[in-house]
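The other protein chains are all here in position, but one chain of the complex has been omitted.
Order of writing sets the labels: A and B. Residues in every chain begin at 1.
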Amino acid sequence: MATESIALGAALPERRPFTEVLHDWVVTVDHKKIGLMYIFYALFFLVVAGLEATIMRIQLIAPNMHFVSPQVFNRMMTMHGTTMIFFVAMPILFGMGNYLVPLMIGARDMAFPRLNAFSFWVSAFGGLLLYFSFIGGSGLYGAGNAPDVGWFAYAPLTALPFSRGHSTDFWTISIFVAGFGSIGTAINFIATILCMRCKGMTLGKMPLLAWLNLTMGALVILAVSPLTAAQLMLLLDRYLGAHFFDTQAGGSAVIWMHFFWIFGHPEVYVLIIPCFAFVSEIVPVFSRKPIFGYPVMVGASVCIAFVSLGVWAHHMFTVGMNPYANSFFVFSTLVVAIPTGIKIFNWIGTMWGGKISFKAPMLFCLGFLFQFLVAGLTGIMLASAPFDWQLGNSYFVVAHFHYVIVGGILFTIFAAFYYWFPKVTGHMYSEALARLHFVLFLIGFHLTFDLMHIPGLLGMPRRIYTYEAGRGWDIWNFLITVGVFFQIAGVLVFVSNLVWSKLKGPAAGNDPWDAWTLEWTTTSPPPHYNFAAEPVVRSRRPLWDLKHPEDPDWKYE
Amino acid sequence: MSESHTIAQTMEPEWVLPSRGTVGMVSLIAAESAIFMIFVVAYIFYIGKSISGPTPAQVLETPIFASICLLSSSLTIHFAVAALRKNQTRTFALWWFVTLALGTIFIAETAREWIHLIYQEGLTISTNLFGTTYYSLVGLHAFHVTFGLAVLLLGMIFALLGKVREHHAERAEVFSLYWHFVDGVWVVVFTVVYIVGR
Partner (left out) sequence: MTLGEITVWSAVHAATGAASPALLVGPSAVPSIFRPASTPADSVYTLSIFVLAICGAIFLVVAALLAYSIVRFRRRADDDGREPPQVYGSNQVELAWTVTPVLIVLILFFAAARVIHAIQQAPQPPDAIQVTAIGHQFWWEYRYPKLGVVTANELHVPVSDPAHPTPTFLTLLSADTDHSFWVPQLAGKTDLIPNRINQMWIDPHATGLYVGQCAQYCGVQHAKMLLRVYVDTREQFDKWIAGQAKPAIVSDAVSEGRRIFETTSCVNCHSVAGTIANGRFGPDLTHLMSRDTIASGAAPNTPAELRLWIHDPDAIKPGSLMPPMMLTDKELDALMAYMESLR
C-alpha cells in the first residue's frame, strides 16, 4: 500500500496508529508479511504444543503418576502431535519459504498474492478451530474436550460408537480446512518458482532453496490430497451413515491406515525437504565454498520426494500384510535412504577443504548433520520389517521421529532463524545468547531423545498415560523428562535473543555473512518491492560473481 | 540498490517463463486428481464386498446420454476459447453457452438417476458399501461439475454484458483446463462404476 514509506537503509519508519498497522497486516498480500504471520503463528503453537508435551512428560516421569487423568493425557497426546505437524512445522516452513523464495529468485512477490493471503488465513482458522475443541467439543466425558484419538486417528476408534460427541470432528474439520491452505500455498510455490524467476535464472541456476521448495510444493499437492479425501470419508461415515471404515458393514479399518499413511509418510518429507534447503544455503556460506554437487543435490531431492510416495506401508508392518507386500515396503523404504545419505555426503563434501566458522547458524546445522545421520540410521532399523515388529509402536519409534523432527527439522529452523534474522529485521542477534541456546538445547535434546530409544527396546509401547513399575523403564522416563526442562530453557533463551536483538541489536547491514544469493543484495529488511530493479543473474551465486569479477562462477558451472 | 551483472542487450535470449495461470491450474488439477484417486481406489477395493443390499448390476443404468453431453462439452469449450483468441466474442458466447447447457444437462441427469436410485431402488449412502462408494465418488465429481457450472455461468453473464475481450482468452483457457479435467475424471468414474464395477 502506498501509505507505507519506503524503507531506505537505516531510515526509521514514521509512527503510525496501531489500528492502521494492524489493518495493514490483516489485509496484506505481501509475501514477507504473510511469511512473518505464518512464523509468529507457528511459534505461538510451538509453545502451546510444547506445553502439552511437558504435561505428558511430567505424567510419565514415574510409574502410576496421577498428574493428569488418562482422558486428559490422551487429549494432550493427540493435540501435541496434531498441533506440531499441522500448526507448527508446516506453517513455519511455509512462512519461511514464503519470505525467502521470491527474494532468492529475484521476484517481487509470489505468483498469486491473494491466494497466498487466503491460504494463510484458512490455515490459521484451522488451528483456532482445533483449539476451540477444548471449549466446544462435547464428547464421552462431558463438554469441552479436545480430540483424543491420536494424531493419526485410526479407524474404527474414530467411528461414532467409539468417539461420541464432536471432539473427533474438530480434528477432522480443522485439518481438512487447513489442508486447503496447504494446497493453496503449494500451488503458489510451484507457480512462483516456475514462472517468476528473474532474467538469467534458469532452473539450473536457481538456489537449492528454490528447488527444494518446488519439490516440497509438488509433494504437498500429491500427499495432502489423500488426507483430505480420507477425512471427507470419515465425515461421511460419522454423519451420513457411510461405511468406508465401518467394519461391521464389511468396511476396512486397514484402508484408513493406507490412506492416512499415503499422506503421512510424504508429509514428513514435506517437512524435512525445506530444512534440507536451509542447510544447503547455510553450510556453503559458513564453509566459504559452493555446495558440493549441486546437480546431484537437485536429483537426490527430487528422487527422495518421488520415492517417498511409495514407502507408506512401513507404518503398517504389524498390520498383518502378506510377506511380499511387507518385503516390498522394506525395499522401498531402504531405497529412500540412498539419496538421503548422498545429501549428507555432499554436505560433508561442501565443508571439506573449506574454512568453517562456527556461528550460530552453522552450529545448529552441524547438530543437524550428526542428528539426522542417527535418525536416518534408526529409520533403517525400523525399515527392516521384522525388527519393526518389535520396535514399531514403541518408544523407539517415538524417539526416532522426534530425532528427525526436533534434532533435524527444529535444529535447522533455529539455524535458519539465526541466518536470516539480520535480513528480516535489520539487526544482528547476540551470538553469545545464541551459543547458550545451542548448548542448553543440545543437552536437553540428547538427554530426552537419546535415552528415549531405550524404553522402546525394553518393551514400552507408545501412547500410554502410565506404565507398570519394575519393567526397567522408570529411570529412563525420569531422565527423559529432565531433558525437557533443558529444552524449555533453550527455547526461552532463543526467544529472548530474538526479541532483545530486534529491539536493541546492532544494525546488520545488507550482507552480514558475506553470502552469495540474491536476498543479500537488497536492504535489511527488504523494501516492500524487494528489488529496485529486477536482477539479472548469470550463475548460481550472483553475489559471488559481483564480489569476484575476476573469477566468476559462470565460468565454471 | 541492486546492481546486477547485465549481459549486452543484443546477445540476450528472450526470457520466457511458463504462464502462471496454466501452472497454477495444472497444480490444482494434480491435487484434485490425487483426491479422486483415493475415492476411486476405495470404490474398486469395495467392489463385491457389500454384505447386503442392492448390487450395481441390479440398479445401475448406464448414463450414456449424460456422458455424451459432458464429454462433448469439452469440445465446445475448446471452440469457445479458440473463438475468443480470434476476437470472435459472439461465437465465443455461443459455444460457451452450449458448454454451460451440456454441463447442466449432465447434472440434471445425475439428479434424475439419484432420485430413481434413492426412491425406487432404496439405495442411499448408508445402505451398504456400494451405496457409500457410489454416492461419494459420483457425488464428488458432480460437485466439481457444479462448481465449474458456476464459473461458466459467471462467464456467460460477463459475455452477455459485453465485457469479454480477446485478452480474456488466456483466463478462459486456464478455466477450460479445469473443465477438461472434470471430463477426464468422468471417463475414469464411468469406467470404474458402470463398466468394471458391474
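We adopt the following convention: a residue touches a chain if its C-beta (ideal position, glycine included) is under 8 Å from a C-beta of that chain, and two chains touch if they have at least 3 such contacts.
What you are looking at is a predicted structure, and each value in this text was computed from that prediction instead of being measured.
Touch partners of the unshown chain, restricted to the chains that are shown, please.
Missing chain, whole complex, touching shown chains: A.
Touching the absent chain in the whole complex: find that residue among A:Trp121, A:Tyr154, A:Phe401 or A:Trp500.
A:Tyr154
For the chain that's not shown, point to the residue among A:Phe345, A:Phe401, A:Phe485 or A:Trp500 touching it.
Among A:Phe345, A:Phe401, A:Phe485 or A:Trp500, only A:Phe345 touches the chain that is not shown.
Write down which of A:Ala253, A:Leu309, A:Leu436 or A:Ala489 is the residue touching the left-out chain.
A:Ala253
In the complete complex, the non-displayed chain touches which residues of chain A?
Interface with the chain not displayed, on the chain A side: 69-71, 74, 148-150, 154, 156-157, 162, 247-248, 250-254, 287-290, 292-296, 318-320, 322-323, 326-327, 330-331, 334-335, 337-338, 341-342, 344-346, 348-349, 351-358, 366, 369-370, 373-374, 377-378, 380-381, 383-394, 454, 457-459, 461-468, 470-472, 548, 553, 556-557.
Please note the rule applied: only the chains that are shown with their structure count from here on.
Where the centres are mean C-alpha positions, what is the separation of chain A from chain B, in Å?
34
Any idea which chain B residues touch chain A in the complex?
It comes out as residues 1-7, 12, 15, 17-20, 23-24, 27-28, 30-39, 42, 45-46, 49-51, 124-126, 128-129, 132-133, 136, 140.
Which of the residues in chain A end up touching chain B in this complex?
Touch list, chain A to chain B: 111-112, 183, 186-188, 190-191, 194-197, 199-200, 217-218, 221-226, 228-230, 232-233, 236, 240-244, 249-252, 255, 259, 262, 510, 518, 521-523, 531-533, 535-538, 542, 545-546, 552.
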